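The complex appears here minus one protein chain, its other protein chains still in place.
Labels run A, B and C following the written order; every chain starts at residue 1.
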Amino acid sequence: MPGNSFGTLFRVMTFGESHGPALGCLIDGCPAGLLLETEDIAAELRRRRPPGGEGASTGRNEGDEPEILSGVFEGRSLGTPIAIVIRNRDQHSQDYDELREVYRPGHADWTWEAKFGRRDHRGGGRSSGRETVARVAAGAVAKVFLKTSNAVIRSWVSSIAGIDIPGPEKPGFDIEETEKNPFRVPRSDYVKELREKIESLRASGDSAGGIVTVSVTGLPPGLGEPVFDKVSAGLAHAALSLGGCKGVEFGSGFAAAFRTGSQNNDTITARPADAEANLANSTEQKTKFSAFAANNAGGSLGGISTGEEILFRAAFKPVASIGKIQKTVDTSGRARELSVQGRHDICIAPRAAPVLEAMTALVLADLILLHRADRI
Amino acid sequence: MPGNSFGTLFRVMTFGESHGPALGCLIDGCPAGLLLETEDIAAELRRRRPPGGEGASTGRNEGDEPEILSGVFEGRSLGTPIAIVIRNRDQHSQDYDELREVYRPGHADWTWEAKFGRRDHRGGGRSSGRETVARVAAGAVAKVFLKTSNAVIRSWVSSIAGIDIPGPEKPGFDIEETEKNPFRVPRSDYVKELREKIESLRASGDSAGGIVTVSVTGLPPGLGEPVFDKVSAGLAHAALSLGGCKGVEFGSGFAAAFRTGSQNNDTITARPADAEANLANSTEQKTKFSAFAANNAGGSLGGISTGEEILFRAAFKPVASIGKIQKTVDTSGRARELSVQGRHDICIAPRAAPVLEAMTALVLADLILLHRADRI
Amino acid sequence: MPGNSFGTLFRVMTFGESHGPALGCLIDGCPAGLLLETEDIAAELRRRRPPGGEGASTGRNEGDEPEILSGVFEGRSLGTPIAIVIRNRDQHSQDYDELREVYRPGHADWTWEAKFGRRDHRGGGRSSGRETVARVAAGAVAKVFLKTSNAVIRSWVSSIAGIDIPGPEKPGFDIEETEKNPFRVPRSDYVKELREKIESLRASGDSAGGIVTVSVTGLPPGLGEPVFDKVSAGLAHAALSLGGCKGVEFGSGFAAAFRTGSQNNDTITARPADAEANLANSTEQKTKFSAFAANNAGGSLGGISTGEEILFRAAFKPVASIGKIQKTVDTSGRARELSVQGRHDICIAPRAAPVLEAMTALVLADLILLHRADRI
Partner (left out) sequence: MPGNSFGTLFRVMTFGESHGPALGCLIDGCPAGLLLETEDIAAELRRRRPPGGEGASTGRNEGDEPEILSGVFEGRSLGTPIAIVIRNRDQHSQDYDELREVYRPGHADWTWEAKFGRRDHRGGGRSSGRETVARVAAGAVAKVFLKTSNAVIRSWVSSIAGIDIPGPEKPGFDIEETEKNPFRVPRSDYVKELREKIESLRASGDSAGGIVTVSVTGLPPGLGEPVFDKVSAGLAHAALSLGGCKGVEFGSGFAAAFRTGSQNNDTITARPADAEANLANSTEQKTKFSAFAANNAGGSLGGISTGEEILFRAAFKPVASIGKIQKTVDTSGRARELSVQGRHDICIAPRAAPVLEAMTALVLADLILLHRADRI
């Protein structure tokens, strides 16, 4: 099918160009009976704008206000499609007139035209990062659904502009801090250094890459569809569907390629005898009595969730729009020089974090529903 | 849908347990008129067994012989489903009796049971690496189809057991060499060191991880489906659907997270004046006259192919079956110690390479067919 | 997948409840480059209201104004999702307060609640005929696409309130007449009788059934996907997805069950010798030189289009909302009597005709795109 849909049972289709009338999504398959209000979506949309001022992102106030057009009645989901629309405004489309005839390096301008024979040059059209507004709106609904399963999705920036931010394994990690600083790093003591680094890049008309880590706790074991739709495969698909994402790794990830089996296998541990006394026969209860110690697996084995934390990292390339002069070609194939004007993000990672959460929520909501059909 | 299907227009469903009667695949949507014979499939199945002796893989001779049951008539595809069956033999299922009641660390034994309430314990059942026989058979057909588009898929092991193998950027890289040594490395001068390293691991009852690099050349620009089914998203999904794959990266990949935009953007270059004189108006011809110099993008921008080489790397964890004694639990939740017996691969990367090629072929065959519907 | 999506490559998802804020659709996969404007959609929406006054339909002026939110730029489709929204207005939701606690016979009130545990009782919510606004909007886009293939879709009411209207096989059939009278019958000489019959039903608080015939000409042969997605299977699915549709038949249809093979087989005729002289080798040209005389097949053999007219008939039950007192039960299971108030259609067939056309357009647009992948 065409690529603007995602999921099987919790199925989302998104739409919208950066400078068209509106963006939005349609969710087909959200179960009936879910308590849902516009503010659930608005709150996630606000998170697309990093907290605490400018940081690595543009100062543009997108001020997105979602409207629910269907699927909710008297405060609960009906089981029918939930349509959410977010109007565009303050578009300044004429700012993009120069781009009508030139291809920006690192952007989809050229490939989009090679595919469709035409493109909306205004702000990248549908290949713009603004497209993620619709993902976040859909993911917000998935998050509300996931709450009924006790799953919690969190994310943080773990590397930005060449600076690695230590993870939970070192003292001082504070997940709440990610909602307070504009870089979404979980450590306040890194903020000053990052601010200087980013401002220096901005001054030189350059940009930077970064890495986002996503954690999901509270999931039941048994999620994921063998063979092709492993939970890790679905999340990798989701992450790489984001513009600028160039890699993803689960648990020990690329480092696992440099380990031995005895180093990397997660020991399965039994509980002490007194706990064992309570051991009942059902699968559900057994999950409470064993654990995968080191979680090098990142929460799945054979692509099916273990019940441990799902943990993955997604790498984002530097923002392609830079002020520095770049060589490129125009639509007639002739050489051109281009300096991308306007206010652009310096690093996309802080804004990508809530989008990755949204995509993660969509993948997991779908797998939870699919899991209901696993047994007679 | 359940997770044993892959693709939209070039659609594959696979089946089979490691120790059941047979494995195989069904391909729905292979275009009619393709010259196809059993040997096309048999040849790829033989590649699942690394060349040049034992190396990092088990010495077991799988000797897989594919049978085409439908979809081919008088040497050409009919446009109907192509069913391919590969019988299992020499199964020694009783070797696995111990595993009926114990969960192997690093394997899907426990998660599979948590999902379905039961499992086929013999060799991992459907979670076995043997499942990839069906992928390779399907991919072999996709490869034959891709030849009609001039696309060429190649792969090599770029890291194994902690030893990085330099890529094409350094002299001495020889892709033909990958079909001659058991580690599928593209450099003969590394073979001796690798052999010693792998034998040392084997002797100690341990295993190793590795990385496989995949290259696709000859593809047209314009492949990939925005927003969710970018070519990179599809390939990431494909890679992570392989057992033991823990990460994937495209082009500059995770390294891009540590670069600036001016370092990472691929300059788009115009051809010299005399070539430009030949410049015609059509998109097809324009692709001949510009190029993305460094290809940090790894062959796609905005998730749509640029026409440059598609290049990605997939990381595999160490083989989970090791002779060393590991702590685990049994099906009643009690602590157990386990040493996995039998001959197992030491590193999966050399065998994963042709499987990754097969999955890549499936992704691309699908995108090529989908591309036909892009314009009126 | 959940049932609010339709099609594979020309993929539509619809949304909206009868008395919610809006209805609409999202089209993913409309090829790029299509000339498309809002008026194309508005014109089809106006056709949902039968011409020439009240007739068999309610006098309510739905006055639907579509807004295109995405996917069209500078007058042409971009290849991205086309979102169309139609706002609801003049809803008088409070008119439905009585229905909150009672199930209307012949409606989906009870079944919807059995499925989802809740329902939007206002006007039937999503089970309302008003839902077809979204189908017509999507079908309008499909119709524009079909024009690029020279296909023409027409429909007429061939039976209404027990009165059969002769088809094209008898003199006096005038397809243009269907856009002039409120019953959409292709014969002006039946209008007076129908008006009297319908008014008599209205006066007695009753309603009537009807049959709609759909004709498609100008299609190429070779459309339809064996085995399960035959062109007739797709159209039957489409027709029966309409509320109130209880049957469908193709070509000679149910009458074929009472014929012999020698009566029902369509003779394949060759052209005379002079035409044959022009016979070239290609399939495309051969289609011009043979024909299926009687077209008892209704335009497809083995589920694949012959190139002849596709012809089918869909039967609609009488409108379920009637003024006459009916026995039913309320939400607590107790017996109730109900007379459905308000202005309702007497027969749905005249309004169903353009909706059937829209669904037909969606099925065929999809099959035309799928056909592009049939051969190497």
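In the analysis below, a contact is a pair of C-beta atoms (placed from the backbone, for glycine too) under 8 Å apart; a residue touches a chain by one contact, two chains touch by 3 or more.
Everything numeric in this text was worked out from a predicted model, so none of it was measured.
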Item to complete: Please identify which of the visible chains the hidden chain touches across the whole complex.
Response: A, B, C
Response to the item:
Contacting the left-out chain: of C:Ser93, C:Ser149 or C:Thr328, that is C:Thr328
Discussion item. Touching the hidden chain in the complete assembly: which of C:Pro2, C:Pro21 or C:Gly123 does that?
Written reply: C:Pro2
Discussion item. Even though one chain is hidden, which residues of subunit A still touch it in the full complex?
Written reply: 1, 8-9, 29, 31-34, 77, 79-80, 145, 148, 226, 369-370, 372-376
Worksheet item: Where does subunit B touch the missing chain, residue by residue?
Response: 1-5, 8-9, 11, 13-17, 20-24, 26, 28-29, 32-33, 67-71, 73, 76, 78-83, 85, 115-120, 125-126
Discussion item. Touching the absent chain: which residues on subunit C qualify?
Written reply: 1-6, 8, 14, 103, 105-108, 110-117, 124, 126-127, 131, 159, 162, 201, 206-211, 220-230, 232-241, 243, 245-254, 256-271, 276, 279, 283, 286-287, 289-290, 296-298, 300-307, 315-322, 324, 326-329, 332-335, 349, 370-371, 373-375
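Keep in mind that, in the parts below, only the chains that are shown with their structure count from here on.
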Discussion item. With centres defined by CA atoms only, which chain is the most remote from subunit B?
Written reply: C
Discussion item. Once every inter-chain C-beta contact is counted, which two chains account for the most?
Written reply: A-B
Worksheet item: Where the centres are mean C-alpha positions, what is the separation of subunit A from subunit B, in Å?
Response: 25
Response to the item:
Expressed in whole Å, how far the mean CA point of subunit B lies from that of subunit C is 45
Discussion item. Based only on mean CA positions, could you tell me how far subunit A sits from subunit C in angstrom?
Written reply: 40
Worksheet item: Got the subunit C residues that touch at least 2 other chains?
Response: 1, 8-9, 29, 32-33, 79-80
